[in-house]
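Removed from the display is one protein chain of the complex; every other protein chain stays in position.
On to chain A.
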Amino acid sequence: MKIHTYEKLWLVASLVLIVGFIATITYGSVALGITMVGDEEPTIEPDEISDDERFGEPRVEQVGENEYEAYVIAQTFIFQPETIEVPADSEVTFYVTSRDVIHSFSVVGTNTNTMVIPGEISTLTVEFDEPDEYGIVCNEYCGDFHHTMEGQLHVVPEDEFDMTELAVEADDEVEIDDDATFEVAVENRQLEALETTVALEIGDETLEEDVTVDSQMTEETTFTVDSADLGEGDHDWTVTVDDYEESGTLTVAEDLEDEDGNEDGDEGDGGDDGDNETDEEGDTDE
């Protein structure tokens, strides 16, 4: 076959270029450790996601000193959790799966980007050095409101990050001279023990107690307030632990119609609702 000299030169140059590209990409994989989303995770039945240990409750978990795992569900047209919060200077592995169609999980302006296919779990390990806020979008068409599918990723300064949850169960009303009780539960989902102070403010009084909550544990503290000291009427109270705060109102009355009975049940509910909200508050007050 007759090949012109220039053709030969071009051919050789082309091959060198191609090998160069392959070498560059290989360098990225091997030396820089940019691995591809792969098949390491087992499959998962989309309709069993809710019973799954990881995806049943989409969340962030701490798994090592600076290591976290985030379990995320993509579904038409939301991400769960909608806001993912992780500390700076950490290594986070995202596990993402879909409840219905194909989506993506894409952190805007970064190379954290993966397809999310029902039946499969995508994993991506990302290092976050600096605090920042990112948008998350679904960049695979998933239905007619695809363009509304978004979430947030907050990388917060290390010292502002915790995985504390606060819940308070308190009496709504007590008869004067009875004790009002505040049961405060502090949960610590971090690996390190949490040393902190629980404080209750009510009327002019402030009660404080130092607690140490071990990793993955919940520590309960009970405050008891003599309602006679407060006097008759409505009293606002606030329980604080670090950045978290929960508040309510206690009514001290002369006479209560039905004293015991279903009171407790009601109070329980109030406490639980508040609990969910407190978790969010901690995020926003930076």
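FYI, a contact is a pair of C-beta atoms (placed from the backbone, for glycine too) under 8 Å apart; a residue touches a chain by one contact, two chains touch by 3 or more; residues count from 1.
Note that in this section contacts and distances are computed from a predicted model.
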Query raised in the report: If you look up the hidden chain in UniProt, what protein name do you find among "Ferredoxin-like protein", "SUF system NifU family Fe-S cluster assembly protein", "Cysteine desulfurase" or "Cytochrome C oxidase subunit I"?
Result: "Cytochrome C oxidase subunit I"
**Report entry** Hidden partner chain, touching residue among A:120, A:169, A:219 or A:245
**Finding:** A:120
Query - In chain A, positions touching the absent partner - result: 1-4, 6-7, 10-11, 14-15, 17-18, 21-22, 24-25, 28-29, 32, 34-39, 41, 43, 45-47, 75-78, 80, 100-102, 104, 106, 108-123, 133-135, 137-148, 150-152
